[in-house]
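A single protein chain has been omitted from the complex, and every remaining protein chain is retained in its original position.
Each chain carries a letter (A and B) given by its place in the written order, and its residues are counted from 1.
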Amino acid sequence: MVYDVAIIGAGVTGAMTARELSRYELSVCVIEKESDVAMGASKANSGIVHAGFDAKSGTLKARFNVEGSLMMEKITKELGVKYKRNGSMVLAFREEERDVLLELYERGIRNGVGGLEIINGERIRELEENVSDKALYALHAKTGAIVCPYELTIAAMGHAMDNGVELFLESRVLDISCDNGAFEVETTKGTIKARYIINAAGLYADKISRMVGDDSFEITPRKGEYLLLDKELCGLVGHTIFKVPTKMGKGVLVSPTVDGNILLGPTSEDIYDKEDTQTTRVGIEKIINSAAECVKNIPFGSVITSFTGLRATTKNGDFLITAPKPNFLNLAGIDSPGLTAAPAIAVHVSNMLKDMGLELVEKKDYTSTRKIYQVEKSRYNKMVCRCEKVSEGKIIEAIHTNPKAITVDAIKRRTRSGMGRCQGGFCMPSVVSILARELGIDVCEVRKSGGDSRIVVGKKE
Amino acid sequence: MQTKDLVIIGGGPAGMAAAVSAYGKGIRDLLIIERDESLGGILQQCIHNGFGLHMFKEELTGPEYAWRYEKMILDLGIPFKLNSMVVDISKDKVITYVNEEEGEVKIKAKAIILAMGCRERSRGALNIPGTRPAGIYTAGTAQKFINMMGLMVGRQVVILGSGDIGLIMARRMTLEGASVKAVCEIMPYSSGLARNIVQCLDDFNIPLKLGHTVTKIHGKDRLEGVTISKVDENRRPIPGTEEYTECDTLLLSVGLIPENELTKGMGIELDGSTRGAVVDQNRETSLEGVFSCGNVLHVHDLVDYVSEEAYIAGEAAARYIKGERVKNNNISVTASDNVSYVVPQRITSDKEKVKIYFRTKNELDNVQIIVSDCENVVYKAKRRKTKPGEMEYVTMAEDVLNNIKGNEISLKVIGE
Partner (left out) sequence: MELVCIVCPVSCNLEVVMEDGKIKEIKGAGCKRGVKYAEEETICPKRTLTTTIRTTDNRMVPVRSDKPLPKDRVFEVMEKINKVKCVPPVRIGDIILEKVYEDVNIIATRNIG
């Protein structure tokens, strides 16, 4: 068959776009090289719904940030994912930094951001008792919010699939050719034909674009490392706390997550290797030092995990939304605030496709809520993960609800089983057994994530 | 709402022994709640021998030790619920548990004994840089896979941490055909028992690398290797000492942490050093009628001490229920020089002798243990040797307790 639209990349950009397009009478597929959705930048970022005062006025970033931020609350409600408007603060530690705050404030007003104010030290401490005593001023943005980025991506893709979108996992796009007005996308799992292509391949968007002869841009990975603290620290800060930004970005933040943990990071380092998601000793130390400047009394002994995300940056620093070839759209350079912007970009894409001649007819049988797989009720009373209190029912649900979890990590991202303080030490053996049973495979075939990431290597005789 | 005199949370060795002792003191309206499918706790996966030398004067395996108590529970007819997880306990002692058959159930108890055991410290707690492939497990998880499910987690193994579980797993993996390349220990000494080093490592020529740690993880999908580095006296890796070791499995045996989420939920005071509740000599916590024993209170190296402690808690709970528990004192016990923690942290009666358990911070020889109040040394004892990995105790008799001045005593240790 020939799909109307093939989207390459199942990050938040691809997923939101797929969901937007699933409203219409179109055949849409999403092609993803990994074993699950949200395996790129969309799984490892700060999860902040930025208010929108950062981006330079007039840029695509500014526009889609503000638009996306306004859409986010409603979308998260529709998708049934967590969203919390916790507000953010940018701290100034020196008198001269106050000017930077003013600049951000004015830029925010220009970008159309509401709920901004500059507050003094006393007010800062009133709102956040653990913020450093050295903070003199802060830009307080009441519309700043937090979401769980992979929960959002998974839900968006699931909703798209409930409305007919197909997802091909572990299918890396190798080449694209154009034949009689349709594209042929060659993947590691076969060829897929489509009339329109949307390139949402994150770090590899340059490579995909080159496949159709466009080498006008290049993506450089910029590494961001994080530390995650135990839930017992919930309440350390309520707002997302930044320092005044530098050239390399917004700096290390201290923020609650929607699940009640505390997130520290990211670092910011330009690297060459697009697969280098290793955490480093230097990075970890940077985070610790930087976070300690903003917030007092952080017990770094309560770190439960660390991780790394790679920002897909381009030279000019703005999102790159272009059509280098007819019926081929690049959504490239989607670094921060790409998570926030995704819903707005998705709407923009569907308008662009319409302008390119794609007919958009609304589906009659569109379902506005997600279809959750029904599991026997008693299974919800059987606890599998003690730290996050995840039941067997929830795990079975994740295995059979779109987009279906086929690995231990995929279950973890959907249910939080294994994300608590014991990091799967307790529940992993049970999760492995449940996966094997529900997927009808041998326990030895169960994988942690993609590739040959088997959990157990053999059976005792 | 259902009511009970005594509810015991956790059916491991601590929970079982506490139930048996409370029963022995006349408590009949009691219940053990256990989330696993059998009683016995962590012992069911500890299939090796080495349990029970103090308690039964016999060398038993974990399941055999567990069976001794399970049998007492069955013979006495003490009720227990399996596959039932306690999800909440309120300050006024209402316990909420869930299971498949009954859904969510609430029980109001006169007294509660917390015996939830502990969990293992994970990789995240260590912040080892590198990738996050499959093949990294805590030693206890690997133990569960092999011993309970018959599944091999890997073939070429490096073990980080020389605690007893790590040592035991080195032998277990070797017996099942894996090759254990090394056991790395960041400290200059092992926290495991010397007997385990002999019979788990030396017997199989497995090198124990003291003063070494894993500084990097390699491999994308499945673990491919680790970098091992020497550390300096401040436990910082020494640049230039990195060595790459190929392996498909890394087991972490880097410490246990008492499982006190429920305890915290009740607002019970916790001790930052033990990470368990602050208790008195009865193992009663800061919340009246709530007791704590076993690994949830502090991590024990020997199950025999767990049972002993559980007897204390069980008896005290019985006395509390019958209104016979006396509190006529309030002395706080604190850890001083070279001592990492003490249990109990409070003495609330001078009617009975009290054993104070503690761990030292370092390995010491020719050790003097000194307990003093605000004015004088009230008690002194000697040991040939102390190790952080091995719990010690001193017994303070009634007359010593009676002579304490002020309301604080501190325990310190001097040695070479």
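We take it that a residue touches a chain if its C-beta (ideal position, glycine included) is under 8 Å from a C-beta of that chain, and two chains touch if they have at least 3 such contacts.
All figures in this text were calculated on a predicted structure; none of them were measured in a lab.
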Candidate in contact with the missing chain, chosen from B:M148, B:A397 or B:I414: B:M148
Chain not shown: contacting residue from B:H48, B:R132 or B:K230: B:H48
Listed residues B:V86, B:L193, B:V306 or B:I409, member touching the removed chain: B:L193
Full-complex contact with the absent chain, from B:E101, B:D203, B:E288 or B:D337: B:D203
Residues of chain A in contact with the chain not shown: 460-461
Contact footprint on chain B, counting only the chain that is left out: 44, 47-50, 53, 59, 61-64, 67, 146-150, 172, 175-176, 193-195, 197-199, 203, 301-302, 390
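The working rule: only the chains that are shown with their structure count from here on.
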Chain A and chain B, separation of their C-alpha mean positions in angstrom: 39
Of all residues in chain A, those that touch chain B in their complex: 227-228, 232, 275, 277-281, 283-284, 301, 303-307, 378-379, 381-383, 386-387, 389, 421-426, 428-429, 433, 443-444, 447-460
Chain B - residues contacting chain A, complex: 35, 83, 85, 87, 98-104, 119-120, 122-125, 127, 129-134, 137-138, 140-141, 144-146, 148-155, 176, 215-217, 220-222, 237, 248, 259, 261, 264
